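Only a single protein chain was left out; the remaining protein chains are all shown in position.
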Amino acid sequence: MQPRTSEKICGMGHSMKRKEDARFLQGKGNYVDDVKLPGMLYMDIVRSPFAYAKIKSINTEAALAIPGVLAVITGETLAQYNLHWMPTLMSDTQMVLPTDTVMYQSQEVAAVIATSRYIAADGVEAVEVEYEPMQAMVTPFQSMEPGAPVLRTDKEGKTDNLAWHWEHGDREATDKAFASADVVVREKMHIPRIHVASIETCGCVADFDPVEGKLTVYMTTQAPHAVRTVLALVAGHVGLSEEKIRIISPDIGGGFGGKVPVYPGYVVAIAASVVIGKPVKWIEDRSENLQADSFARDYHMDCELAATNEGKIQALRIKTVADYGYTDAAANPSKFPAGLFSICTGSYDMDTAFTEMDAVYTNKPPGGVAYRCSFRVTEAVHAIERMVDVLAQKLQKDPAQLRFNNFIQPEQFPYQSPMGWEYDSGNYPAALQKAMDIVGYEELRREQAEKRARGEFMGIGISSFTEIVGAGPSKHFDILGIKMFDSCELRIHPTGKAIARFGTKSQGQGHETTYAQIIAEELGIPALHVEVEEGDTDTAPYGLGTYASRSTPTAGAAAAKAARKVRNKARKIAAYLLEVSEEDLEWEPGVFTVKGAPDKSTTIQDIAFAAYTNHPQGMEAGLEAVHYYDPPNLTFPFGSYICVVDIDKGTGEIKIRRFVAVDDCGNIINPMIVQGQVHGGLTQGLAPAMYESLIYDEEGNILNGTFMDYLLPTAVETPNWETAHTITPSPHHPLGAKGVGESATVGAPPAIVNAVVDALSPLGVTHLEIPMTPPQIWEILNAHGVAE
Amino acid sequence: MIPAPFDYHTPSSLDEALSLLQEYGYEAKILTGGQSLLPMMKLRLAEPEHIIDLNGIPGLAYIREEDGHVKIGALTREAEMEESALIRAKLPILHDTGKLIADPQVRNLGTLGGNLAHGDPGNDHPATMLALGARVVAIGPNGQRAIPVTEFFVDFYTTALEPEEILTEIQIPLPPPGSGGAYLKLERKVGDYATAGVAAQVTIDATGRCTEAGIGLTNVSYVPVKATDAEARLRGSTLSEVDLNEAAGLAAAASRPSSDLRGSEEYKRAMVRVLTKRALQRAIARARG
Partner (left out) sequence: MATRTVSITVNGETHTRDVEPRLLLVHFLRENLDLTGTHIGCDTSNCGACTVLLDGKSIKSCTLLAVQAHGKAVTTIEGVAQGGQLHPLQEGFKEKHGLQCGFCTPGMVMRAVELLDKNPDPTEDDIRWGISGNLCRCTGYVNIVKAIQYAAEKMQAEEAVEA
C-alpha cells in the first residue's frame, strides 16, 4: 500500500523509525527498578516451600533483629486492616498474605521491609515459618475426583473444586451432526502451563505521602487505570480514595499479559508504604516471577470434528478441563470466563459447534492469563488447526486442499459464525495461496515424497488461523464492570505541534511512534511533532490498557476519531481565515485549499496558531479533542503459516528449515513495526511448541522455576522467519486496521506441530503434545524401529 | 537473589592462598571465574564464610607447548582457549568443547581449572580431558602433585583435590600425527548442560589401523565417564562401520544416566550411542586430514 502522506509527515504506511528508541539505546529508559526516591525502603518476600500446607507459626524475631530490617508483614498484620484478601479481575478472590493456609509453592507468606535490597534478602532468610504440609492436588483430574478435599474452604458452602462450568454453542444440533456424520475424528490435547517471562520481571515502588494523603505507585502494569479503580474499590475502607491514587506505568520491559493482574506483592508494598509513610520498592526475582506470577494456558481439550467423506467439515465439539490453580486470577472480560475460546471454529465454514468447559482449582499458582494472546484464542486455534490436519490425514487429503475446500469464502463476509461472532473481513484463500507460493509448496511435497522413499522424515505443516482481537464493544465487554472502550486526548499547540495521551500502555509495541503516525495521517502534522504519553493516571484519559491486541483497534481508532474532531474545528477556522465557507475547502494532509483556487490555502500549523491567536469570535479558543472509542465489533486478523521441518533420526531433534508467515491485519500503520510484532509473536509461538512448559512433580513442586530449565529460545534456536502480508481492511475500524501483536503467537504452534506430525505420519502418528521435545520424538522413532 | 555475606580475600601468591585455605578450610571457597559459584551463592545454595579470589595471583593463565604436552594454566579463560591457535591446530576437540560451554560472556570469565575442580558431571571439559588422557597439577601444603584425570573425578561434585589443595595446571599430551578428535553435545538449547555429551579422540597409523582411542562422556553418570571398553574395542581396529557401531554400543553401556527433565535413562543411553558414533566419525575425518 502506498502511503498517502509524505516522508516528512510520516503518516500511515511509512516504516518510520521508532521515536522511543533513542532512550532505550542509550540506557535512558525509565523502568520501574530505575525509580529511586529519597528514603526509599526495599521489600522482599518469604515464600512457601510447600504446595499445600497449614501455617503453624511465623517467627519474625531473628529477622527483626537484623540491623536495617524495619518490619515483617504477615497475613495477620494485613487482617487488622481487612486487606489480607483481594478480588481477582475474574471476581474470584485471592489471598494477599495467608493467615492460616498456603495453596501453592512459592506463595507469598510474609514480607520483609528493610533499608536495602541486601538486608531485605537477609531478613527473608531469617524469618522462620513452621508448616504442616498436606497432600497437594496437582492436576485438575485429581481435584475432580469424588471425595477430593475441597481447596477453597474460604468459599461458604463450596463442596467441590469446580470453579465454574461454561457452555457455548448449540449442543443439540452439534450432537445431531456428529451422530449422522460420515467421518468423525477425535484427539485429546493438552496445552501446557507456560509463562510469559518478559525479560523485565514485575515490581513496583509504592510512595504514600502522609501529608497529602496521596499514594503514587510506579508499577509494571499493562492497565494502569483499571488498577487505580480496583485499588480505590478494595482499599477505600482504609482511606484510599480514587483521586488520591496515582498509578504510573513507566517503561515496561515486555508484558504479554503477565502484567495485567494485580499481584499480592504490589498490594503488600502499597500497604507497607501507607503504614510506614515512606516509599517502598519491590522487584521480583526471575524465580519468583516464574514460580508465582500468573501462568497461561493449561487446557486439557477433547476435540472432535465431524465431516463428510468428501472432506466438508460439518461440526466441531470440544470439551475442556481447565486448570486454574488455586484461584481464577485470569484477566478475561467478565462475560467471557473462557475468554474468546468460542472462536474455535476458526477459518472454516461449518454448520454448528459446541464447546463446554470445567474450570478447576488445584494447588498450583493462580492465573489463566494470556501469553501474548487475546483471551484463550491460542487454545482455540490450536484445537481447530490441529483437527483440520487430523481430518486431512484420516481422509488422505492434502491439508492445504482441505483448507481451501472449507474456508469461509471472501464473499461470505461479514460472516456469522455458528458460535455467534460476526467476522468483519477476510480473504483466507489468498493468504494461504501466497504462503504456498513463497514456500514452494508443490516442490516441497515432491521432495518429501522422495525423502520418504529413502526413509527420511521431513514434514510440512500449515496453519490458517483467524484471530479475534480488539475488545471490545461495550455491549459485551467489560472488566469488573468497566467497559472496554479506549481513549485519546489530543491537544494541538499554537505552533502546530501536538501532544496525545492514551488510556493504553505500550510494553514495546511502539505506541509513541504508531499513534503519532495515525495523528499525522489524519492531520498532516509530522509524526515527529506529535508527542505521545501513556501510563500516568493523573494525566492520561481513562482506558482499559494494552493487552489482547486491543491498542490499535481501540485507542488507535480513538486517535483517528479525536484527530478528525480536531480537523472539523480546523476546517471552521480555515474557512474563517480564507474567508470562504467550509464546503468550499478541500483537505489534503496538512492543508486546506479553496476549491478551484490552488493558491488560496492554509496549513494545519497556521490554523493551530490562529486557534490561539485569531480564532473566530464566538468559537471556543484552542484546538483539542478527546475521544472515547467504543468499537462496534471486534477485528478478525488472520494469516496462513507454513513450516518445514526435518527430523534427526538419531537424536529426535526437530530442525525448522523454513517458516513462512503471511499475515493480514488490514491496513498497516507502520510496516516495520508490524513485521517486528510478527517476528516476536512467531518466536513466542515456537517457544511453547518446542521448548517451554512449567513442570510440577506430584507434590506440587515446580521442577523448572529458573531460566536454567525454563527454556526461552535463543537466537540459535529461532529460525530466520520469512514474513509477508495481504491486506484486507476492517470495514468498521476508522483506519481499516486490525490488531496484530499476537497473531503469530496464536498461529505458529499448530503450524509447527502439523509439520512434525506430517513428518512422522508414515509411522501412523496423528498428534503430538507440546512442547515437542527430542526425547518424545525419539521414543516414537525407536518404537517403530526407525531410530538411527 | 543476593549472596549471603562473606569475607573476601585476595592473595597475591599461591603460598598466601594456601595459608588462607589452611586457615579457613571448609568455610572457604576458591573463586576464579565464578560462573558456577556465584549463581549458587545468589540462590543461597552455597553460603561460604570466606571467598579466596585467585585472580590476583600472577602466572596462572597461559597456554603453552612444553615437553610433549600442551600445558594450560588453571586460570586460563574459556575465551582464551577458544582463540588459541595452538589449541585450534593441535587439539580441535578442545576447541569444540569450549565453544559449547554456556555462552560467550560466561566463557570470558569461566576458567578451565574451575570447570574441572567444580566436579560437576554436567561440565564439558572433564569428558574431553578423559578422552585426551590429561592430568592436572595441584599444589598443597605438602607441595605439588600430578593427578591423572582418570583418578580425579571421585564422586558427585567431588574431586581428588584435598580441601587445602589448589589446581594450578592442566597437562594434555600432544596427540601424535594421525590423530583427530571431536566433542559433540546434545543440549535442550544452546548454553544448556548436556543431555549427553561425547568426547572422542583417535590416532590412526599409516595402515589405517587405530593405535589409540579415548572416549569421555558428559552428564550421563554421577561422575564424568571414561568409556574404556569402547576405547579397547577400537584399538587395533580399522575403524569400520561395524567397529564404530560396536564401540558406540559399549560407550552407551558404560553410561549410568538417570531420568530427569532432559530425558529418560533409556533416551540418554541411546544418545550416548548416537553421539559416540558421530563424534568418532568426525574425529576420524580430522585424523585423516
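Going in written order, the chains are labelled A and B, and every chain counts its residues from 1.
The rule we apply is simple: contacts are C-beta pairs under 8 Å (C-beta built on N, C-alpha and C of every residue); 3 or more make two chains touch, one makes a residue touch a chain.
Keep in mind it's a predicted model, so treat the numbers as computed, not measured.
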| item | value |
| --- | --- |
| Omitted chain - touching chains that are shown | A, B |
| Touch with the omitted chain, as defined above, among A:Gln2, A:Ser581, A:Thr613 or A:Asn720 | A:Asn720 |
| Contact with the hidden chain (one of A:Asp251, A:Glu379 or A:Glu742) | A:Asp251 |
| Option from B:Ser19, B:Asn108 or B:Thr150 whose C-beta touches the chain left out | B:Asn108 |
| Omitted-chain contact residue, chosen from A:Gln507, A:Ser693 or A:Ser730 | A:Gln507 |
| Interface residues of chain B (partner: the chain not displayed) | 1-8, 10, 31, 34-35, 38-39, 41-43, 51, 53, 55, 79, 83, 99, 102-106, 108-109, 190-191 |
| Interface with the unshown chain - residue positions in chain A | 17-18, 20-29, 31, 33-34, 36, 117-118, 196-201, 251-254, 256, 285-287, 507-510, 672-673, 675-676, 679-684, 706-708, 712, 714-716, 718, 720-721 |
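By our rule, only the chains that are shown with their structure count from here on.
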| item | value |
| --- | --- |
| Separation of chain A from chain B, taking each centre as the mean of its C-alpha atoms, in whole Å | 44 |
| Chain A partner contacts - residues on chain B that touch it in the complex | 1-2, 4-5, 43-44, 186, 188-192, 195, 261-264, 267, 270-271, 274-275, 278 |
| In the complex with chain B, residue positions of chain A that touch it | 117-118, 121-122, 125, 285-287, 650-653, 691, 695, 703-704, 708-709, 711, 713-714, 716-717, 773-775, 778-779, 782, 787-788 |
